[in-house]
Each structure stands twice: as C-alpha cells, then as structure tokens.
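Only one protein chain is missing from this complex, and each of the others stays in its spot.
Chain lettering (A and B) follows the sequence in which the chains are written, and residue indices restart at 1 in each chain.
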Amino acid sequence: MPEKLFKVNHKEYILPGNRACQGCGLSLSYRYILKALRENTIMTIPASCLTVLHGLYPITSVNVPCLNCTFASTAASASGLVAGLAAMNRTDTTVVAMAGDGGTFDIGIQALSGAAERGTDFIYVCYDNEGYMNTGTQRSSATPIGALTATTPVLTKQQNKKDMMKIMEAHDIPYLSMSSPSYPVDLYDKFVKAKRIKGTRYMQISAPCPPGWAFPPKETVKLGRLAVETGVVVLYEIEDGKFRLTGRSKTLAEKGNRAPLVHYIEKQGRFKKMSMEQLGQMQKWVDSKWNEYLKRVE
Amino acid sequence: MQVKILTGNQAAAEAVKLCKVQVVSAYPITPSTSLTEYLAEWIERGTLKAEYVRVESEHSVMTVCVSASTVGARVFTSTSSHGLLYMHEQLHWAAGSRLPIVTCVINRGVGAPWSIFNDQQDSIAQRDTGWIQLYCRDNQEIIDTVIQAYRIAETAFCPVMVCYDGFVLSHTMMPVEIPAADKVNVFLPPYKPHTILSQEAPRNINPVIFPSQRRDADGVLRDGYMEFRWKLQNALEGARDVIVDVNREFAAVFGHDHGGMIWDHRIDDAEVCIVGMGSIASEATTAVDVLREEGIRAGVVGIRSYRPFPRAELREALKKAAAIIIFEKNVSYGYEGALCADLKAALYGTGIVAPVHNYIAGLGGRDVKATELADAVRSSLADIAGGVRERQTWLNCVTEG
Partner (left out) sequence: MEIKDDNISAMCKPAIGEAGRTGDWRDATPVIDQAKCIASIKNRPACYLCWLYCPDGVVITGVPVQIDLEYCKGCGICAEECPAQAIAMVMHEEVKECK
C-alpha cells in the first residue's frame, strides 16, 4: 500500500474533521511530521494555527500527547519537558516544539535562542506561513517584501524576509533543515533523520496559506513547487555544519534553470500591490541567497 | 535537629534540597540570586540530584516550571521584582494549569525608577493570579514554609509563592534549625501529578476552550472556561484548611508552629490591632511591646497566608479592636494599600466598625524602625480620638509637591 510506494509510515495521526482550513499547507506538513516521529513524541505548541488544528476543548484532532503554552514560550516549554522527562528517567520520548513564523522569528525568538544555546535535546519545528495567519494575516518578520497584510494593508511590507535559518545556524546546532509540503517524502525523510540526532534540531517548513496568501486552496501543492522552482524556497539540510541541497533544489542546482520569481508572485493576491522595484529587490535577494547556497555546495 | 547560622536565601536553599526538588529553573535577579547559586553548586556536585535549566529569561523560568511539573517533576524557582513581573503571564498559566509549583519571591520594589531594595509590591501585584501566597517573618519560617509549601501545593493542586523580604531576610543571618531529612521524606510524599501526557493516553492539555460547556465525543457535557476557573477559586478557598492542617502536622513533627492563616502577638486583650505581613509585622511586635509599657493595649495580627485571604481569621481576631492600624510595603495605585483594601472588604457587614488607618511604609527599601511604628500608632490613636476614622499615611516620606 502507500508505504511501499512512498516508503513512509502509513499511519495517520491527525484525525479527520479538524479545524484546519481547506488546502492548509501546515496540515499537509504536519501529517508527514507525525508520520516520521511516531507515537513516542510529546508536542508543545503555542497559540497559533496549529492550536486550532489540534482542536478546542474537550476534543483534540491529534493522536499524540500535546502541551499548549503561551505564545512566546514554545522553546522554553520544550526545555521544561526535556528537563522534567530527564528527571523522571523517561528517555525514550522525543520532545517537539512546533510554532509558526510569528512564534519563532518574532515573539518566540528569545526562548528559541536560549534553548538552542543550551544544546537542549529537542526538535523545534517552524511552519512558516509568512505572517500571523491565525489572528487574520498580520505581518511578521517572515513576510516577504511587497506583500499585503492586515498591518501593511496599503503600502505592503517594506523589508525582506528575515533569514531565520542563518540565525539558527549561528547557534552551532547539529541539524537544521528547510522543507516544503509539496515535497512530502523529502520532508518526511528529514524528520526521520532528525529524530535520531541528539541536541537541538531546527526544522523550518514553508507552509503555503490559501487565505493568507490569497490563492485558491487547490493550488497549495503547485504553489509550493513553484516556490522551489524559482528558488524562493530552497530545500536543504545542514548536518554538523555540512550544507547539502536536497530533492528538487539539488537537481535544480545541478541543471541550473530556476524560473523567474514573477511566476510565483503573480499567483498570489497578497502581491497585487507589489511594485516593480520591490519585485526587482526580491529577485536580487532570491538570486543572492541561491548563489550563496551554490557556493556552499562546491 | 542541626542548627546553622544561615541567611534567608541559604535557609530556602536548604529546604529545596530537603524537598528533593527534581527540576530547578532560574534566572539571576537581586536579591534572589544567591538562592539558586547554592542550588547550582549542589546540583553540579551531585549533592542534590536535579536538572538545572539556566534559562535566558524569567518568562522562560516559569514556562520550564510549568512543563516540567506537567510531566511529573517536582520543580522550584525563585525570583524578585521585575523577574516576577516578567513571568506574570506564566503565573496565570501555572495557576490555571493547577500545577504544584513552589516559588520563593524575595520581595523587592519595582521600577520605575529602579530599586533593588525591599518592598512587597512585586508579590502583592500578583494577588489576582490564583497563586497561594505565604509570607515569612524570619529565616526559620522560610525553611519551614518552603517544605510546607510543597505539601500544600501537591494537596490543593495550586502553585505557592513563599515570600520573604529582600536583604532584610534574604541576606541577614539568623540561627536556623534544619529539619531532619528522613522526617521530611515522611512529611512530604512523592509528587503525584494530575496531568496526563503519555503515548498510552494522548491528551491535548490546555487548548482553547469555549465560553459554554460542550459535549465530548462520548456525548458527555464537559466544562466551559468558567467551570475550570471556578474550580481554581474553589481549590484556593479549600486551601485554607490545607494550610492550617499542614502547619499543625508540621508543628507536631518538627516542633515549629508559624501559625496557619495568621499568627498573632498579644492580641487577646488588644484595643489597637496592628496588621501586617512579613518582616514589618515582625518589627511591629517590638513596637507593641514598647507601647504596652506605656499602657497602650496594642497587639499584632500577622498575615501568613495573603491568598487565600484570611477573612474568617481576621474577623475573629479584630472583633474587639477599637482601632486597626495597617502597615504595608505596597500600594494599589489609585486606591490604597492592598492589604488595607482587602481587610476592610473582609470586615464589611460584620459589625466591626473600628477605624482603619493605612500606613504605606518602607517602599524601595526605606528603613522601617520599630520606634517609627510605635510613633505612628500613637499618632493614629490621637487622630482617632479626634474623630479621624480613615487615614492613608506614607510613613517617613516627604509628601509635598
């Protein structure tokens, strides 16, 4: 059955009838994260789209133990779980903190930096839907330049996306990865690998958001693929400091035919007020990052 | 029992070691810092077997306490002033989660402007969070109250703040009898969490909850937000009995009785009753002894448990008072001292109509001497004789301009 075709754990941990939006990029990603991590996992999640997916009292849509925490504290909540489990001699459990870009790049960055610096033995997952989507699409530091959001409703976001991967890399942690739900097996493999590694593992996922990015839900997977084709999203991992492109990004680097950024931009309503200057700036930003990655691979 | 000369922070640390705390999460802030430094040394030497998480902020301190307590570890932290303020959000979370976390608050004033010195604004400002608050007079009381705090917390499933005055107690040496470890082991059984976080029975803990009750998948009507919050309030009301019982049992085993909800000094025939918390109330006992020499029948009611508030005990203790004088090291800005406001509310409708005078004292570490307290009492008595039923005075403070 599917596991023979796709070599993934066939079990589903997210129950149907949950509160995620139609076509949610987070939901698709989370399916594969939990398939990779399996039962002996404890999640800790802040107020976010994921909280809503997990469900409202007294029912949960996820068949894995989960502790909710405040918005700023995800990585600290995980640190407490790790310390508590160690004190109780429960060493077989993977502790996973999972927050959105708001809870990671912005309000949660302090706790995350602290946990990573201490070498806390946990997996931190950031699902990046490029804004505070749960509260209605407000801008975060992960929002790309030129995007309309509820708090940049006229002039669009003026700054480039924060490079959170670089920030996490600076913490000298044993494993980091960048994935997309449009390439679920690549995502799954990275989490299977991460589960076996000790120390702080930072996993960032680009999660397309139909309402937030203003595109039809049926195009979630296509749009994610286009992000990788243009180089806006690059699939890679850094293991013990060694940089490696993976999946489609690897073959793209080898064959060198990235699509122009505009093909990705024009598919999303949030960019309808993006200026030509901003587009040029973003193309430059995408190009420079791509070239940086290519240099690292050599 | 072993007697040692210890500072308040050392006494608290000894108690944490006796309670076999399993996770310590701490961040430095004056004057609490040395407490967790002693713990760090013992943990690194292996004297205390525990995990020590050197978090990057106080907000994370309390978060670590919450999640570690949720998986079943006995946890501890200590802080002061802005550290406590920074974890305010997490204090609400801890109480709503019904976790038996014990925190020492080494009382220190809050900015702006900065003060590193003692007052009680920091812990008083947390009175609405749902934490039990116990105030200590001296270092013996500190070591004993921390031990009792774990027993109270793990019975009522409410977090407990053990408060003591910064520098005045934290850095002052006093003789302390250290309870015997084997007796503490019997007095304090292992922590049994009510939270379930395991793969055998996956649960989602503390998600969003609706205003109304809602049926679960089995059709059973489950609580709404208000029901859970009522349970917290109910547990705090029920904690009165727990606090009293635990003190009684502790006194029987270890020989020290610090009072249940309140303690008192020469209150039986007192006409003028002083009320206070912590070391200022202790100082007031000296003032009372001096006043008694002059023929003024003064007494002190010391608040040990500020939350839950000792309404029944205060009604009983103050029923014959002709004057009530409150000394406190905090202000609920825009109104009056928090203890004064709470006390008057407790007396409402009881027929106790004694005038209540409120003295705000010692803010930002301003020294409060027993002689000043005695002078204040004399001044208030004179005013009361002249018909002044209500008075808010800032003790030994310039109050012009």
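Please note the rule applied: a contact is a pair of C-beta atoms (placed from the backbone, for glycine too) under 8 Å apart; a residue touches a chain by one contact, two chains touch by 3 or more.
These numbers come from a predicted model, not from an experiment.
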Checklist line | Given B:Thr30, B:Thr155, B:Thr172 or B:Ser198, the one touching the chain that is not displayed | finding: B:Ser198
Notebook entry, point to check: Which of these, A:Pro174, A:Gly199, A:Pro217 or A:Gly269, touches the one chain of the complex that we don't see?
Noted result: A:Pro217
Check: So which of B:Gly83, B:Pro207 or B:Gly260 would be touching the chain we can't see?
Finding: B:Pro207
Notebook entry, point to check: Which chain A residues would touch the chain omitted from the figure, given the whole complex?
Noted result: 1-2, 4-6, 12, 14-25, 27-28, 31, 55-63, 181, 184, 210, 216-222
Margin query: Suppose we count only contacts with the excluded chain; which residues of chain B make the list?
Written below: 96-98, 157, 194-196, 198, 200-207, 209, 216-217, 223, 228, 231, 235
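Just so it is clear, only the chains that are shown with their structure count from here on.
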Checklist line | Distance between chain centroids, defined by C-alpha means - chain A, chain B (Å) | finding: 43
Margin query: Considering only the defined contacts, which chain A positions touch chain B in the complex?
Written below: 39-42, 44, 51-52, 54-60, 62-70, 72-73, 76-81, 83-88, 90, 93, 110-111, 113-114, 117-118
Next item on the list: Over in the complex, which chain B residues touch chain A? Could you list them?
Entry: 22-23, 25, 50-51, 53-57, 59-60, 63-73, 75, 89-90, 93, 196-199, 201-210, 214, 216-217, 222-223
